[in-house]
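The block underneath contains the structure these notes are about, expressed in structure tokens.
For this depiction, one protein chain was excluded, whereas all remaining protein chains were kept in their positions.
A and B label the chains in the order they appear, each numbered from 1.
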Amino acid sequence: MIENSLKDLEKKGSEKNQPLLVVDNIEASYGPFRALFGVSFTLNYGSSIALLGPNGAGKSTVARAISGLIRPGNGHIYFRGDEITGKDTWRIERLGVAHVPEGRGVFASLTVQENLKVFLSHAVPKKLMHEKIDEVYSFFPRLKERSLQRAETLSGGEQRMLALSRALVAPPLLLIADELSLGLAPILSQEVWSSMGEIRKKGTSIIVIEQNIDQAKAFADNVVELSRGKIVESPSI
Amino acid sequence: MSQLPIDVLSGLPFGCVYGLLALGLVMGYRTSGVLNLALGAQGFLVALFFNAAIDDGWSSLVSFIVWVIIFGPFVGIALDRLLFRHVRGAPVVVQLVSVLGLLIAIPSLATVLAGSTSPSPHALILAPSTIYTHLGGYAISGQAVVTVSITIVVLGLLSYLMHFSRLGLYMRSVVESPKLAELSGIEAERVGALAWGLSSLLAGLAGVLIVPILHQVSSFSLTTLVVAATAAAAVGGLTSLPLTMAGALMLGITQQIIAGFAPTGAQWTQGLRPSLPFVILGFALIFHPRLTHLAGRSDPMAGINPPVPSLDVIRRQVRKGRNSRWVVGLAATIVIAVVALNVTDAWAFYLSQGASYACIFLSITLLNGTGGQISLSQASFAGVGGFVTAQMAIHFALPVGAGVFLGALAAGAAGFIVAIPSSRLEGLGTALVTLAFAMLADSLLFPLSWMGNGGTGVILPRPQFGSISFNSSRPLLLFVLVFLAGLSWFVVWIRESKLGLEALAVSSSRRGANAIGLSNKRVSISIFTISAAIAGLGGGIFAITDQSISPSDFNSQYSLVFLVIVVVLGSRTVYGALVGGFGYVIVKQLLSTFAPQSFGALIPLVVGVLAISWVLHPEGLIERQHRYITQLKSHLPKKGLVAASK
Partner (left out) sequence: MNFAANSDVESVNVLEIKGVTKKFGGLTSLDNVNIVLGEQTIHGLIGPNGAGKTTLFSILSGELRPDNGDIYFLGRSIKGLSPPKRARLGIGRTFQRLELFKGMTVSEHVLISLRCRDSNWGNFSLDQISTEPIINLTTSSMRTFVISKFHFFRQFSRGAPSPNESEKIKSLLMSLNLSEVADRQVESLPLGHGRLVEMARALALSPQVLLLDEPSSGLDSLETQVLSNAIKAVVETYRCSVIIVEHDIKFVERLASVVTVLDAGKIVASGETKTVLRSEKVRAIYSGIST
């Protein structure tokens, strides 16, 4: 929640080069379908990592395990030194983890403004809500124009902007962005990546999930390549 | 001409009550995917306590605050904690049985606690029957004013809550996608519990408001109202609150208009008014595009959830060898002979009745255990079978045996007609279509003179085969038991036939079945039709045993109880049905002979609690025992090695 925002962290003094997130040998499966066979990596404060790999390699599953959407069958996940394995999603969010999921990622039946209110509900104090929403609108004027429209009427690119806006105006400690540029026209994709750059400048650690190796390598400090639920030891890039 | 506005006005209070119930249904359904048919029972509970408190001298305002405003939501939140939360995403049978368990248990618990079976009508604010004013010739009673104005206030508060408050926003976000809401730090479960509380509050309000309108209210009449309200909810696609409310008002008003315009006197027109909601429900389910696939909700994160674990780890037992089958057959013969020759005449009668219930239960074994389908109208099919048997015997002087056969055919035909629309639907949709049929049978079909003889029932003679008369109960029992054994064998045989294999395929993967050219519709219609015919046989046997049959023997309430009994005892073996059928009458008789009168009220409570406990062990009690014994056997030293090597 608020005490876990970045500003709070700065007050305590920099913790750079300390591990923020440790993923230790996690395994996961969907019913009989095993998606992860022991994945481990570490993410430091302020750095970024790209999870690469083909469709079905288990990238999204890693993201879901971190944000608590699924319970890993085995292994541990530590966030700021505390174990968060198997905790409720909302608790993990309040610790400062923002996960923008693959696909739509917005509430289709709610208006743009209502979506923002929900996204920011536990990330900013109540009295700052309007201020922060205005901040989003100044970033993305197109969202302001459509603030009273239902989110399902937005284009794919606008929906991604909307989903990203929480991380933009209330930077979390960790942002997990799952295939944000997927299916977007190049110009829009560029816009999404530049917003991600903005977020990183504010000190947020980022995990990006990407199919496009070039984009990912250009953005992230480190690369973890997955294949069939395992980390590829010697990346083929 | 001046009749129409009056009908509209007098339909409004009904529409309002439907609306409150329908809104409660939709709120619960949307937050957890459970269609809470027990909402009527909750409303009954609240109404009972509310009115009992006034009987005890409380002021109506205090009673309203304590029971409706505080206790009502508390019931909903408690049920969410204890039950609804745990059946989210569970197979529909499990959800349905848990809800039916509540529906059966709550009223029984309530009557024991409150000490009365029917709430006495009390005024909320204005005296119910006082006429306050006239509007265009329509006398506006206190109750109408209270009902309509409370509904308006509730609607206002509800739309404010949903659209202008933070909580409402969270609720709407959780409704669309609990996972996505949790990703924003919203505690979806707590918000869901609040939605259940609100839903229960609405149910309580509806209960309190309906009592003075109907004067005499049982929990079942409230359940009937809930099913009617489901029609309104279905008009709103089980999602839209405004459409649901509009549908409810239209329903109440249309019912009044029908009552006003339909010719009086004819038997069928009397049934027209109460059956309208169920007709609407049936049509909505069949033609509303969103309802034909109730399973697929619009949650963008739906794919994340692991696949719903299958109800049964071991679907089919390993086929028994020929030897053990002979053993079972021999044992059955001995049991039948011994029982039939040694029981008293009175018990022979009860056991024959038990056998007829066992027949009906076998139809559920076939439908649910082999076909993986749900039906909430098996009692109605039994009724069709029983009435046709009786009518044939009386009007055409047919031999009763032939009458039973024709009754089964008629029930099968009714089953076929219901199966066609229900085969297009899945899980909950099928359950609702069959429930609508059961309600229609209650209100429209059974009162017909050529069916249930205008609701008074039919009396028929016992059969006579040549010189053998079945007027004494013991020969009848012998005959019925042999028949039941044959039927059990038939049900097992179907399970292992080609059709049984296909039914297993369709119920375990519809897409997979389609991929090999197997039409799920053909298979499910076949199974449903056969099952309805078997239920009809059971109804026929019931009729000749009892020598009479009336609509109250097989009203829709029984369908719910029957399903719960069979599913809880285990629908995948015939033993569940047999134990259920005989157990049902034996327990009833033992209790009525030995236990005090008040004890009888607790039976539904026990059934309900069993149902809810079953939700934890969905393979059924009988099969659980069976498995437990096999487990014990496998631990015997001789087989120890084999077990260990696995």
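We take it that a contact is a pair of C-beta atoms (placed from the backbone, for glycine too) under 8 Å apart; a residue touches a chain by one contact, two chains touch by 3 or more.
This is a predicted model, so every value here is computed, not measured.
Undergrad: Considering the complete complex, identify which of B:L272, B:I286 or B:V339 is in touch with the unshown chain.
TA: B:I286
Undergrad: Tell me which of B:E189, B:E426, B:D442 or B:E502 is the one touching the absent chain.
TA: That would be B:E502, which touches the missing chain.
Undergrad: Could you tell which one of B:R273, B:K521 or B:K588 touches the chain left off the display?
TA: B:K521
Undergrad: In terms of residues, what is the contact footprint of the unshown chain on subunit B?
TA: These residues of subunit B touch the chain that is not shown: 286, 307, 310, 312, 314-316, 420-421, 423-424, 494, 496-502, 504-505, 508-509, 511-522, 525-526.
Undergrad: For subunit A, enumerate the residues touching the unshown chain of the complex.
TA: 32-35, 52-56, 152, 155-156, 179, 182-183, 211-215, 225, 228, 236-237
The rule is short, and it goes like this: only the chains that are shown with their structure count from here on.
Undergrad: So the centre of each chain is just the mean of its C-alpha atoms; given that, what is the distance between subunit A and subunit B in Å?
TA: The separation of the two C-alpha centroids amounts to 46 Å.
Undergrad: Name, in rising order, each residue of subunit A that touches subunit B in their complex.
TA: 1, 29-31, 64, 67-70, 88-90, 93-94, 98-99, 101, 103-110, 114, 117-123, 166
Undergrad: If you look only at subunit B, which of its residues touch subunit A in the complex?
TA: Subunit B reaches subunit A through residues 166, 169-170, 172-173, 176-177, 179-188, 298, 300-301, 304, 306-307, 309.
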